[in-house]
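Excluded from the complex is one protein chain; the other protein chains are retained at their positions.
Up next is chain A:
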Amino acid sequence: MSMTVISQAPVEPPAVTVRRQTPSGRIAMTLAVLGLIALAAMPWWASTGTIRSVLVLCCYIAVAQMWNLLAGYAGLVSVGQQAFMGAAGYALFVFAQTLGINPFVAVFLSLLVPAILAVPLYFLLHRLDGPYFSIGTWVVAEVFRLVASNLPLVNSGAGMSLRVMSQYSAFERNVAMSFLCALMLLVTLGGSYWLLRSRFGLALIAMRDNPVAAASQGVNVAKLRFLIYVAAAVGCGLAGAVYFMAQLRINPPSAFDPMWANVAIFIVMIGGIGSIEGVLIGSLIFFIADRWFGEYGATYFVVLGLMTLLVALYARTGIWGMISKRWDAPWFPIRRTLVDPDR
């Protein structure tokens, strides 16, 4: 047996270009930009009632996308994101009403609270495995609710009102609400899209598909999970601050309402987990269903619950999963496609 030495000729890298955008993506991006502009310009074309409805829809989208980042990419299935919504909402009321800070500055200041709380909470909760993590997040939300119910700083169980808003005219408030809606979607959806297109996005998608394999390829899974958890806390905090600013009132049961977990899970599972398109589809379906069938109360929630159950059993990729299997036309393309210009 003789050893043969295979000489390695230097290989020229093939002259290819990386294509990241698709025609469908360009159309969707144009529509998204137009949509954001229309959203920010709402006071000039929509009634106060419409603005309030759209604001609720934007909060659904933001919270659902944060849940999607957590559950769909980081494998962190939280059912307690309302903890951060309520914490930021309360922070806004304390900053603006109690401390007299300008409410539109206080909205942004209040985001510090979920960010600061999320750090120690993650170090507690990440010790819980899979499904136990979920109920752990729920316990935390319950602790927040009970603490708020007993804390004189936030007027205990009676709740607080944002009376300082009355110094602004209805038009001024509408301008602020519309601007905040546009900003919220830009940060949560735009931010997620930017994240998924960056090199973190590659790591996130690898982690979504298989955390062990991703770790073996050099992805720092633990660090990425931590960052996503804090980012999602801030995103949910923004939604909470904007939502309760529009509500003008906050009390412990509304601030830490588990309904938000139901909404986020329903939207993401029906729309399609692990995609931004799914969140948009799911939010629209939920928003319309809520308008049409909300009056049926309990029966409506029985149907929502059963639909969530059926999706988990038979159609885990949701509506967007079924659409994208048939038509390859992503609205927010994140794939890198190699194109050989010689062919």
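Keep this in mind: a residue touches a chain if its C-beta (ideal position, glycine included) is under 8 Å from a C-beta of that chain, and two chains touch if they have at least 3 such contacts; residues count from 1.
In the analysis below, contacts and distances are computed from a predicted model.
Q: Out of "Branched-chain amino acid transport system permease protein", "Carbon monoxide dehydrogenase", "Ion-translocating oxidoreductase complex subunit B" or "Cytochrome aa3 subunit 2", which one is the UniProt protein name for the chain not included here?
A: "Branched-chain amino acid transport system permease protein"
Q: Of A:V119, A:I135 or A:M322, which sits in contact with the chain we cannot see?
A: If we include the chain that is not displayed, A:I135 is the one touching it.
Q: Quick one: say which of A:T17, A:T98, A:S216 or A:T299 touches the chain that got left out.
A: A:T299
Q: Among the options A:I205, A:L227 or A:M307, which residue touches the chain absent from this view?
A: Looking across A:I205, A:L227 or A:M307, the contact with the absent chain belongs to A:M307.
Q: Extract the touching residues of chain A with respect to the undisplayed chain.
A: Residues 71, 75, 77, 79, 124-125, 127-128, 130-132, 134-136, 138-140, 142-143, 146-147, 149-150, 258, 262, 265, 269, 273, 297-299, 301-302, 304-313, 316 of chain A touch the chain absent from view.
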